[in-house]
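One structure coming up, written as structure tokens, with questions to follow.
All protein chains but one are shown at their positions in the complex.
Think of it as A and B in the order they're written, each chain with its own count starting at 1.
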Amino acid sequence: MTLVGQPVLETRALEKRYQLGNRLIGSVTVLRALDGVDLVVNEGESLAIVGESGSGKTTLARCMAGLVSPTKGAVAFDDTDISTLRGRSWHAFRRQVQPIFQDPFSSLDPRWTVAQTIAEGLDSYGIGTKADRAARVAELMSQVGLSTSLLQRRPHELSGGQCQRVGIAAALALQPRVVIADEPVSALDVSVRAQVLNLLARLHEDLKLTLVLITHDMTVVEHISDRVAVMYLGRIVEVGPTRELLRSPIHPYTRALVAAIPRPDPRRRMTSVPVKGEIGSAISIPSGCRFHPRCPIAEPECSTIDPPLIAFGEDRVAACTVEANRRSAEKRGAGKHHPAGRTGALGEQR
Amino acid sequence: MASSVGTAHQRLGASHAPPLRRLFRQLREPGGVEIFIGGGILAVLVIATVLAPLLVSQDPNAIDALRVLGPPNHAHPFGSDAEGRDVLVRILYSYRVSLSVAVGSTLAAMALSVPLGLLAGYAGGWTDTLLMRPVDSLQAFPALLLAIALIAIIGPGSIVVLLSIAIVHSPILARVIRASVLITREQPYVISARARGRSALGIMFLHVLPNSLGPTLAQASILTAFAIQFQAALSFVGLGTQPPTPELGLMLYDGRDVFTIAPWVEIYPGLALAIAALGFILLGNGISRRLEAGRQR
Partner (left out) sequence: MSASLLEIRDVSVSFLSDGGFVSAVSNVTLDVAAGEIIGIVGESGCGKTTLAMAVMGLLPSSARIEGEIWFRGTNLFGLSESERRKFRGEQIAMVFQDPLSSLDPSFSVGSQVAETIRTHRRLRRGDARRQALGLLREVGIPSADVRFDDPPHKFSGGMRQRVVIAASIANDPALLLADEPTTALDVTIQAQILVLLRDLATRHNTTIILIAHDFGVVAELCDRVAVMYAGQLIEVAPVANIFEHPLHPYTKALLAAMPSVERPPGTLQVIQGQVPDLSAPPPGCRFAPRCAYRMDQCQETPISVTESPGHEVACWLYPPGMPPVDQTTG
């Protein structure tokens, strides 16, 4: 478990809306990509943000990196609202949060050599002399496990895994405090994924990097993250330490997500569908709890009450009033019957 | 993904191969042949044009009264026209005008349209609307009408023709580059560049422009083919290059009357025009196909 410090990056009631359709003629539909997100990233930790399509995780990543301005709410870096930063202070912030993208090939300028790409940050910030930069580039190459013989190559001459490593090296060039990796291994072959994941884990350890990992793949999360935040339709629905969350998920959506992971063990096949229905669109978000139409434990009030993140113990929160009520009822009456255990150590009935 | 690894191996081998092997490899790539032939034609024309005074000792305007409407022979491979002037020599010299006006108009069009399209595409929003509306309106005007209007104001001549064609072609190129830029600016490498501290201007010139230029160059080449014919057409109707400067359009005009008795006076300039246009079209098509293939890889 990495030693975790103070909050370095924080989102406060973050909202991001997109207008679709013509503003002048016809109707406009609003897509609520982020619908009120409060998230804290602590220095030195490795946080995973997990969600499926429409969850808003990529938009959240971009807002956190300062690449997209929110519609409402704020992103704070070291307790300063980044939208208030201008000129020099903005420039200073820029280098502190670096992104890594999903597609290794389009993450690199096809006309630039590896050396040029990695040095770009150093170049724009005017850091060091030419010789210094060359040395730093070489150092970064070795950090990501690439031979310097590749320095003059262009992306189309490299494999997917190599391109992704170049992307990581380029992100580290400016010695950022936070690296936000958006699906860094989804576009890679399985055996190559291992290499890149191991690399990210090692860099997180060695460089004391704060790592935010965006992914839809739960299996990746346990290997590299201390904490997990689960998103659904623009909101965070659960946050908790990785192992605990995976072992005993609280929110019904998290449970469905964990249950839906195909396990490489034919003895434990899914007996039934973990969750019914379609994911739903960020254009027409259900009333009340946004998961209620698909939720197996939905109660009548779930269609009107929009639950906030409720605390379930020391470091766990989940946005589910039904679960919250259930647990407080349990605490009150120890002998109360509680329906077929969905939670429990991994491996029990889902 | 593994196939890209395989191709990487192949390409690594390719870049270390001897030059001749590399040439053949380039030829086999999609568009390779067209680029080679188109480029070859143009290269020959340009060289012949530039070296014209060295290749032929005659003055294009030299009159040989004895050879009026003379058929092609070894002294005058393309025959002589109604004034006794050597057709081949005239063609070589007229290429100077035709090619410079055509290429010049394209370069001028690019100088106008590329910054426009780049800015409009990259900035988006109101900048895009403000810049592109006038461009769209311009495109609505028939080319010939626009050219004639300009020439009516300024007066005929090669330069005016060059400018008119440039203005007519700019909207097309501006649209092409803008479309390219719209795609390029969404690419992760552009967003990464922002994250690494690049200024918007830096991103536009270092990343967006180089990666968006391809389709624009293909289109520009094809527009140059149009330009050659357009400027010949304008000269044909007397609005472009003025006599006695040799020019293909003018030669076509002169050759009309004597077509039945001396067809070579009309045919050779016509062919010359067609071959030059062909060169540019092949080049443009070749570039286009190369880009297509590159995108699929």
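Following the convention adopted for this analysis, contacts are C-beta pairs under 8 Å (C-beta built on N, C-alpha and C of every residue); 3 or more make two chains touch, one makes a residue touch a chain.
Quantities reported herein were computed from a predicted structural model and do not represent experimental measurements.
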* Who touches the missing chain here, A:S53, A:Q152 or A:Q175? -> A:S53
* Among A:G87, A:P264 or A:G333, single out the residue that touches the unshown chain. => A:P264
* Please pick, from A:L122, A:L151, A:L203 or A:M218, the residue that touches the omitted chain in the full complex. => A:M218
* **Residue among A:S27, A:T129 or A:S272 that touches the chain left out of view** => A:S272
* Asked: What residue numbers in chain A mark contact with the hidden partner chain?
  -> 52-53, 159, 189-191, 193-195, 197-198, 201, 216-220, 222-224, 246, 256-267, 269-270, 272-276, 278-279, 346
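Methods note: only the chains that are shown with their structure count from here on.
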* To do: Would you mind writing out the residues of chain B in touch with chain A in their complex?
  => 1-2, 4-5, 7-8, 11-12, 15, 187-189, 191-199, 202, 207, 210-211, 297
* To do: Enumerate the contact residues on chain A facing chain B in the complex.
  => 65, 67, 91, 94-95, 97-99, 101-103, 105-111, 117, 120-121, 124-125, 156-160, 167, 170-171, 173-174, 187-189, 192
